[in-house]
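For this depiction, one protein chain was excluded, whereas all remaining protein chains were kept in their positions.
So, chain A:
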Amino acid sequence: MKFIIAIIKPFKLDEVREALGAIGVAGMTVTEVKGFGRQKGQTEIYRGAEYSTNMLPKVKVEVAVSDDLADQVIETIQQIASTSSIGDGKIFVLDLASATRIRTGETGDTAL
């Protein structure tokens, strides 16, 4: 199993959710987050005073999937969330040791 963490632009969330649903992802966790990458934030000007905002708002999507679905999920997020401009985000993939469904006690792929 893989645990996939994607940091994406907030306005791309709905598209990503739909696309992942279409390829069989059963659930996801979404968090509003702030951060920066190579873009290093942006500059705002209030009445002539410059403020560099180094934390930009992003959305963090967390998905746990079976190994055979992982590549497809990564590819889908990469394609859907891309705008080809700076600040589109990153996808991180972790090995997932186990998963348990609390209601039934099922474990492994069947718990996803």
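Just a few scattered comments:
By our rule, contacts are C-beta pairs under 8 Å (C-beta built on N, C-alpha and C of every residue); 3 or more make two chains touch, one makes a residue touch a chain; residues count from 1.
To be clear about the criterion, contacts and distances are computed from a predicted model.
A chain of the complex is left out here; the name its UniProt entry carries, from "Multisubunit sodium/proton antiporter, MrpC subunit", "Spore maturation protein", "Ammonium transporter" or "Octopine/nopaline transport system permease protein", is "Ammonium transporter". For the chain left out of this panel, the touching residue among A:S52, A:S84 or A:S98 is A:S52.
Looking at chain A, the residues touching the absent chain are 44-49, 51-53.
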